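A single protein chain has been omitted; all remaining protein chains appear in their positions.
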Amino acid sequence: MAGNTFGETFKITTFGESHGAGVGVIVDGVTPGVELDTEYIQKQMDRRKPGQSSVTSPRKEYDIIHILSGVFEGKTTGTPLFILLNNHDMRPDAYNDIQHSFRPGHADFTYLRKYGIRDHRGSGRASGRETAGRVAGGAVARKLLERRGVSVVAYTQEVGGIACRSFVEQSIENNAMRACDPVAAIEMIKKVEQLAEKGDSCGGIVECRIRGVIPGLGEPAFDKLDAELAKAMLSIGAVKGIEFGEGFAAASMLGSEHNDEMNSDGFLSNHSGGILGGISTGQEIIFRIAVKPTSSISVPQRTINDGGEEQQIQTIGRHDPCICPRIVPVVEAMACLVLEDQYKRQAAMLG
Amino acid sequence: MAGNTFGETFKITTFGESHGAGVGVIVDGVTPGVELDTEYIQKQMDRRKPGQSSVTSPRKEYDIIHILSGVFEGKTTGTPLFILLNNHDMRPDAYNDIQHSFRPGHADFTYLRKYGIRDHRGSGRASGRETAGRVAGGAVARKLLERRGVSVVAYTQEVGGIACRSFVEQSIENNAMRACDPVAAIEMIKKVEQLAEKGDSCGGIVECRIRGVIPGLGEPAFDKLDAELAKAMLSIGAVKGIEFGEGFAAASMLGSEHNDEMNSDGFLSNHSGGILGGISTGQEIIFRIAVKPTSSISVPQRTINDGGEEQQIQTIGRHDPCICPRIVPVVEAMACLVLEDQYKRQAAMLG
Amino acid sequence: MAGNTFGETFKITTFGESHGAGVGVIVDGVTPGVELDTEYIQKQMDRRKPGQSSVTSPRKEYDIIHILSGVFEGKTTGTPLFILLNNHDMRPDAYNDIQHSFRPGHADFTYLRKYGIRDHRGSGRASGRETAGRVAGGAVARKLLERRGVSVVAYTQEVGGIACRSFVEQSIENNAMRACDPVAAIEMIKKVEQLAEKGDSCGGIVECRIRGVIPGLGEPAFDKLDAELAKAMLSIGAVKGIEFGEGFAAASMLGSEHNDEMNSDGFLSNHSGGILGGISTGQEIIFRIAVKPTSSISVPQRTINDGGEEQQIQTIGRHDPCICPRIVPVVEAMACLVLEDQYKRQAAMLG
Partner (left out) sequence: MAGNTFGETFKITTFGESHGAGVGVIVDGVTPGVELDTEYIQKQMDRRKPGQSSVTSPRKEYDIIHILSGVFEGKTTGTPLFILLNNHDMRPDAYNDIQHSFRPGHADFTYLRKYGIRDHRGSGRASGRETAGRVAGGAVARKLLERRGVSVVAYTQEVGGIACRSFVEQSIENNAMRACDPVAAIEMIKKVEQLAEKGDSCGGIVECRIRGVIPGLGEPAFDKLDAELAKAMLSIGAVKGIEFGEGFAAASMLGSEHNDEMNSDGFLSNHSGGILGGISTGQEIIFRIAVKPTSSISVPQRTINDGGEEQQIQTIGRHDPCICPRIVPVVEAMACLVLEDQYKRQAAMLG
């Protein structure tokens, strides 16, 4: 109810603040008897951590996971899997001067209005650090999906107005932007470095493709597969929009153009993005999300403090000038969580 | 779990197929002691019903509501409110020839793959008729929100490539497109009528504005206000995307452009769309959804039947060449449901 | 949240007041493709209805069910099944004189304090009539459980101090008390008729046996099979206690007496009542519930009205002097709902 749990049959509950003692996740509903080692999850954590390149925050988050329960002799037991990440490299004093100020674009103002109290250190619970628990939980889902033949891959499609012109899947993890076009990636990096020098930031578009899903996943009426994916993606801090298949372009298409025809080999196109009536068609599921420019910039901005006094503020710290490359593993994690949950819901319905 | 319930503290559960005996909704968690008359709800139903103009389906759905419980002597009692709509003007035989065929763009194929069985008459549960229960439940939420000073208004922003150039709020309910620009509305209607003559259809964009919301609504981490709205909107049949505030345009903005600065009078802009960190800022909440062109067209299309044989199909029937004007009240209803739920969740948290 | 929904993967939502327009249920999560006819459900409704004998209320509730959705050509479709029962034989004016009074043992006082408003006619939502929806939903669960080889049978074990001395299963539906001992049943009926003449009522004990359940059902830690059954039973109006296996007698047993030993044929005893650690053992599940004497009696009692004035009250109406025989099908229905839900939850976990 309070919003820190995601999923129905396969679910995660996260906790933790940016500069508290640690963050983590309880994963519940895990299929028992599945081999799961720490390295498998750690690999996903390493993709999310900052300090990977010139275009991400130089902050050090070692993100070493500790599995405290739910695994016995290398196998899942069906009981809740708890994963803890202790916080390190915290510099809470770095936030003293913004303790009473509302940083533009941040959740400082809204948290205070919601709760009447806020942990100002590094955005507290509103920090991107909260996604560490999601990625850990998503890695468990990913493991279960692998056994079903499902793969999930996300990548940067556009940054600072520069769009990918090609799709070279194997290049994604080999460039700092996690872009699907290695040539565009070079331009993007240059652009982001220039912005970082000026203390500014930029947004982008991240795309995600899910393959190997059986037809029939998704629960009408309200828990449609696309509805659940939309909620999952919009629950990620910087995301401002999502579209499936043709998405907003569908608004100016004709029915005769947008409908996916079929022949005996299957669908002849995939304008729908792999989902019809909220249920998977068995085709590739494809969606794109809009990522806003990072709110933390060192350009001076007007704001007020919690006493209502006007101020100028510069967010000086170790921030990501563009969050796209680091949001990619979070997008994948959330997609994995939705899919494994829907598989289990389908099993419940038929079972 | 099976996806026919929406909401946590204020929730609706819908049932019903297009050509079954009826459709309806149970509304649970209603504040007791609130005056509620049938006409109030009926008025919203009338906005949703087909047959209102040349640009919507000529089908007759009287959509007369019957409140069977939860209201006593004109006031809500706090017990579940049940609203029934009997089905009329059903012509199930009209669907005999598509009983075994998968109509392109429809959920025929996916329902059959999910359940192994399907009620083919008028799309069964996948029909837009399912939204009647949503609009009835949303009207109850709207009533409760009125007491809080919250208003929700949606309207057509773009259809068939024609976008509104002005925002004249009082014109919305006075043109058949429910467009916010009465001049563009005339062009839109002409375009849609032309397409209808050819048996084709088109999509559009619907925008929604929510005013009067207190700051502090929305539950981080997963049940963010925008995440819940995104799920609500993507759960509507023809919706393929959603964006908040600047939305996808934010992807090519700088942080210094996108951040909303503040002075002692409040926010100086609303690029965020009224939500920061998943929590309402107190500003107008604004989002847009992408609506795909209606799948039912009479242009011949290639498809297969449930035996895998290739066929040509023409969906002849009484369909909406553009669903935007009729989706408007559904968008409002879903937004009302999300907001009333979040108000009650906030009350629980503080209570 | 508001408490009118029961179950996780297989769930029911009920609505309706005693003297409103009708009562009913939405059953969600139904396995598709299962043959289900109206008569099957009607048969369970007929077991619950009043007016069956001298020991139950002479009120007429025809309880004719109408299935409005979720069944197509005689088979379940996997979409929500809606079952409506219109109210008949209502005499709301019969309640005029108790409109402002709190009947002892009833929920009049507590409903008013909870909601600030109440539908006083025939106890409104607190009426036993609310269980009609449960029995209808439970009948759907029973149908699904039959396919799994599971049977559920409840019966009166004790009434007014008279306990059954034998267990003759086939006699249960053949005596007005639904007692498992036809000889004790005669004594019980005599006792209840005598009490009814005096305008008084009595309580009793109902026992339930569930057979054919696989070992492994039930979700530790909180959703243990016995915990879910306990909630289900205590959610029935007149129930004041529940015990599994040896139950309260276990409190004075030794571990060496209570533990169920095993040999290669299985368990050597069933003191546990078929549940260990919240999970089914595969043995017969057995529990007993305490049923309080019916609150509606015509013996004069002291009470107050909603203005705080002292009064004497006699509940004159058509009431059950002992509710045990009519609670039996409700107990079975709730047990069926719990079991089908747990089967589906197990399928989700493994699936």
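In this document, chain identifiers A, B and C correspond to the written order of the chains, with residue numbering beginning at 1 in each.
Simple rule for what comes next: a contact is a pair of C-beta atoms (placed from the backbone, for glycine too) under 8 Å apart; a residue touches a chain by one contact, two chains touch by 3 or more.
Here the structure is a predicted model, which means the values were calculated and not measured.
Considering the complete complex, the chain that is not shown touches A, B, C.
Contact with the omitted chain, checked across A:T9, A:S201 or A:S235, is made by A:T9. Not every partner is drawn; the one left out touches subunit C at residues 1-6, 8-9, 14, 102, 104-107, 109-111, 113-115, 125-126, 130, 158, 160-161, 195, 200-205, 214-224, 226-235, 237, 240-264, 268, 272-273, 275-282, 290-297, 299, 301-304, 308-310, 345-346, 348-349.
Where subunit A meets the chain that is not shown, the touching residues are 1-2, 4-5, 8-9, 11, 13-17, 20-24, 26, 28-30, 32-33, 66-70, 72, 75, 77-82, 84, 114-119, 124-125.
Not every partner is drawn; the one left out touches subunit B at residues 1, 8-9, 29, 31-32, 78-79, 220, 343-351.
Operating definition for what follows: only the chains that are shown with their structure count from here on.
Comparing mean CA positions across the assembly, the chain most remote from subunit C is A.
The interface with the largest number of contacting C-beta pairs joins chains A-B. Of all residue numbers used at the contact between subunit A and subunit B, over half are used by both chains, marking a mostly same-residue interface. Computed from the mean C-alpha positions, the centre of subunit A lies at a distance of 46 Å from the centre of subunit C. Inter-chain spacing, taken between the CA centroids of subunit B and subunit C, is 39 Å. Separation between the centroids of subunit A and subunit B, computed from CA atoms only, is 27 Å. Shared contact sites, meaning residues of subunit C that touch two or more other chains, fall at 1, 8-9, 29, 32, 78-79.
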